[in-house]
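What you see is the complex with one protein chain gone and the rest in place.
As written, the chain order gives the labels A, B and C, with residue 1 at the start of each chain.
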């Protein structure tokens, strides 16, 4: 019995659209999920850990997620994107755990017939993921302090520690 | 004597920003050119050959470029993008020759501190590349005909051949 | 009185010093639960940018809580 490898990917099922991972995100492998003979445009977004945020030197970032709801909320966002742009293929992966400078925390890939839809859908998905998924990040600073991003109280207490 | 490999990429020189190639574009390798510890966002665009255009079934596409001017015009576009978004790293590659369905004809990669700049710059670059570079494409249709894209006369003559 | 399981995430977990606890509360809504845990653990984050889920469904602050529910308290999110 032989196994035939086929380069034609079926339309992705809803359940395949979003993943959480604790290991390295590989955009080069993930992008292949979006191949489609009818797609003329691919837009990919990656969020990278950078060495500075709001003027503070960052050493690394720690991501925490509540996975069951991150997945269902992510599926909703992708479904919304597909409703707006019917011929879309979209996939995303978010990483959790401790990440070093330069590592990829989130990847969103979209393929579509034309580039306008690909760009718009990719932008919509990452914008929504950032504000709706139950994911938190703690910045570890070069000066030894740390703080949860977007928390007013922790931001002000981190500032007072620094002052 | 030993050679030391370093993961820190220097800021790209203007001469490194755009390439023309006759072989496969490898986004996974190219994207590494944009790594930068200060970049929090990466946006990549790829133009793929699709199997249909304006209702006609496409078999393959043939790209022709006038390379000396494609390169200088491409450098200008990238310089314009950097002027608008000062902390940008940007790179692009355009392929020429005969391309099959699913192959990548053009890749644009941008890294920037924040995602808004990355998306906007990537979009600006691909939009400008498409209308300003001396590059032409000839569609070869399943029905045996062919036509130069965007040429009114060839479009109408192709249509009359079909009629 | 209702018996509720409250789960804390990220900053809230650090403030509370625990992942979850079971509380007996006079609470009608998710907001009541949030208020009670704030008083209990000294957290002062305003609810405006926080989110709440009940039994693994996203909810609103005025969503009712029932005996036996699990209430998940999410501090301001920051994905990506």
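Methods note: a contact is a pair of C-beta atoms (placed from the backbone, for glycine too) under 8 Å apart; a residue touches a chain by one contact, two chains touch by 3 or more.
Bear in mind the structure is a predicted one, so any value in this text is a computation, not a measurement.
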Visible contact partners (per top-of-document touch definition) of the missing chain: B
Full-complex contact with the absent chain, from B:25, B:90 or B:126: B:126
Chain not shown, touching residues in chain B: 47, 64-66, 68-70, 72-73, 94, 105-106, 126, 129-138, 148-154
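FYI, only the chains that are shown with their structure count from here on.
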Centroid spacing, where centroids are CA-atom means, of chain A and chain C in whole angstrom: 26
For chain B paired with chain C, centre-to-centre distance based on mean C-alpha positions, whole Å: 49
Contacts with two or more other chains, residues of chain A listed in rising order: 47, 126
Sequence positions of chain C contacting 2 or more other chains: 80
